[in-house]
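Have a look at this one before I ask anything.
Here the complex is missing a single protein chain, while all its other protein chains stay put.
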């Protein structure tokens, strides 16, 4: 281990985003994994539970207490909603940087947060200074953040897909539609019947049709970029695959003369992880599987006034752990792509 | 075999819709399978190729010529587009009823047909009398049809989903969106790399984003029901499963006071194969797999003016072979559900 | 409902074998579903939980007590091991026939049962009279049984595959190998992480390598047919699909001159649900999916002295619910195939 390496801790490492952080961090050239916590598995070797890590990590799970974590340079929370907010104040008081992959710090308005997440917020005073970790939007603020609220999987894809249109006032903001399809890993490593192979495989359906928690997060982000309030219909679908989000975004153009292809290419020309495909293509999730890439394409079917944007990402990477590491790279002044230079394995 | 049974022929029985016709017809109480044609497999036992039919069918494939077919009471075409139109005139001249599962007779306007299907039509004079076989719309005309144009898989789901709204002028007809997800069997039994397990599994993408052939078919149907011309954005997605279509349909309500649940339930209360789920549910494809059922639900997210209709069907049954048999039942005055009383196997 | 129909009860109908019993019984021409019990779901409409049954069954779940069940003609137990044995004595005292899909009555030796199932047996005195419900072996005894011990999924495939060889003393009984692959539904509808789509899909592994409970059941059955004690290595594998068991059975021939194809065809020539494929073929699970068929084939690779038998069945049908209904048909003197004349849906 290089003594100058960044010491990283992971809280809640037995879930899918935690596993993915481990996969990426054990190969990150500038990071050493310093503490991995799990109440349920404390004392067991991490590589005993996750045999893909055999030979790559020689640590055991520890209890999630401060002693284990406050010697880290950065702590990632891969916990259920409601956990990070109880532990973060103590950590940042000791100078530890926090990147929270849960939703605890994503919504600025505490009443909205409580309504959608069904609990009181434990440290509302941190909501203002927490930085929403979408690097394509907030790269400068992330550099100095103590707490990064890592975006949700759907919000990453939907915001990056809509932003070129919304921030340039090219579409009717009151009539946005996001039809999103997610692999089952989006539900987390939760032993629930709906997500058994026998129930989730060979089937397709919309879910949470009365409102998904990612709706206010997306709306908050688009409103910051829009001159007028946005109104979004967001419909998530459970898709019979392990990883991947495919989003098809529909809006009504207020100007049908704009060169949409150029608009999208120019918007993201400097972004290392946003890739605009050639006109006529549409991204598939397998081509970004395991990577931090978001692929986009845009079209105007039948030359009408409806614009359709397609986005594909890996929900566990650009939609979670990969973006978290991208944020860490930014905070610590590393090359932003460090540890994330991965090629998707096809097939 | 009951001598009074209906003698059925199938042209092109080696594809997926042909296989599905065989599965259903060999168990239909009022039908005997009389001729099964395949140029490629002529002379071979059908149950030798499709071992699921062992013990259920003792026939061999024959060449697809008139001699084999004109002693049938009804002939199903499960052929690629462009074949049925060359064989149908001779068959109906001999009094054989024809149910065409291809697209040859679906579009009334021959120029539109030629534009989308890329060939000249071989018998445009039959287009007028051919009946579009959507029983929920055209039951009376189907009874006396010589040629039934069996609807496409997407058009069945999208039309039946939108019709209650469109025919009652409850939505803006100029801004309809159909985001549709289909299992891979929708592509047919075609040996193409895109549909290999290794390419189509564990991935999701939109396809034919510049225009799918089912668009003019859907638009034609909705226009017949609408007081104003409809404009539809139809976006199909290849979904990593074998069977099933899930459609999420979006429209803008012109009247937000209408009771959508009652509207849908009332519209389809007498339909044996259209099932409106309770408010708050959304249909999944596995619950209709292998059956002729279309399940629908409707909601108005966040009580806004966007209505969303969800439809789920088995693309090979209600979207093809099952609907064809439903049409046959209507033509021959049988119980409309005969041979189609199937319960989906879960899981 | 026909008043002369057999009144069937199902205990534990929320698991996969219970669901499958429901699918088959609601379409069985001679049966009416009379009582469906579930502690967890008591009071709820069955078709509300399993929407595939909408329109096919108008019953609610009830508590699993005798009052609900003792007016049935036959009661199926689709319960975890250990439940049926506590309820069966009371039911058979009232003349109710019992078909137990769990393992409670499969093993004749109570010590062996207790060792493998980890509990005391609640009614060991019934073990003698309970009939092991493999119709191909015990058809006559099943006719008069009060309690049928419905075979396990693996034991059905492995016994029917080995029996022609073992009962004719054609192989070394001390060196039998059964390499078996099962779809995930074999694990039941249990919310356990291992069986989540994200964990069980896209992977293959052997499990219970130190001994699976079906081993003593298979050995017991083969020993009854063998002149010398059998010794079996039985290795189950978790396969990334919903349904199906594929078994590859290996043995050493003591006589390499026997015509294996004829042996197998002759053994099962009168069996409605055992189908011996032509020489050179091997059965796939999809061709029997949803059906009560077991497909077999046999070969002798490189003309050596190792014989390989391949068996394919649907673990939930011939391996559970279908075989249970076959047993019911035998008990009540119905046509043995009644309600089971199903064609597998391909693809």
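Chains here go by letter, A, B and C, matching the order in which they are written, and residues are numbered from 1 within each.
The definition used in the following text is that contacts are C-beta pairs under 8 Å (C-beta built on N, C-alpha and C of every residue); 3 or more make two chains touch, one makes a residue touch a chain.
Just so it is clear, the model here is predicted, and its values are computed rather than measured.
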| item | value |
| --- | --- |
| Contact with the hidden chain (one of B:64, B:164, B:240 or B:339) | B:240 |
| Omitted-chain contact residue, chosen from A:52, A:262, A:302 or A:335 | A:52 |
| Residue of B:17, B:138 or B:185 in touch with the missing chain, whole complex considered | B:185 |
| Contacting the left-out chain in the complete assembly, out of A:185, A:246, A:306 or A:329 | A:185 |
| Contact footprint on chain B, counting only the chain that is left out | 16, 183-185, 189, 191-193, 195-198, 200-202, 240, 242 |
| Chain not shown, touching residues in chain C | 175, 177, 179, 181, 183, 196, 198-199, 201-207, 209-211, 215, 231, 233-235, 237, 239-244, 246, 248, 250, 252, 280, 282-287, 289, 297, 299, 301-302, 304, 306, 308, 310, 312, 347 |
| Where the unshown chain meets chain A, residue by residue | 16, 19-20, 23, 26-27, 50-56, 185, 189, 202, 242-243, 275, 277, 281, 283, 286-291, 295, 341-347 |
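To be clear about the criterion, only the chains that are shown with their structure count from here on.
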| item | value |
| --- | --- |
| Most centrally placed chain, judged by C-alpha centres | B |
| Separation of chain A from chain B, taking each centre as the mean of its C-alpha atoms, in whole Å | 39 |
| Rounded Å distance, chain B centre to chain C centre (Cα mean) | 36 |
| Chain A and chain C: spacing of chain centres that average the CA atoms, whole Å | 45 |
| Multi-partner residues of chain C (at least 2 other chains) | 16, 185, 189, 202, 242 |
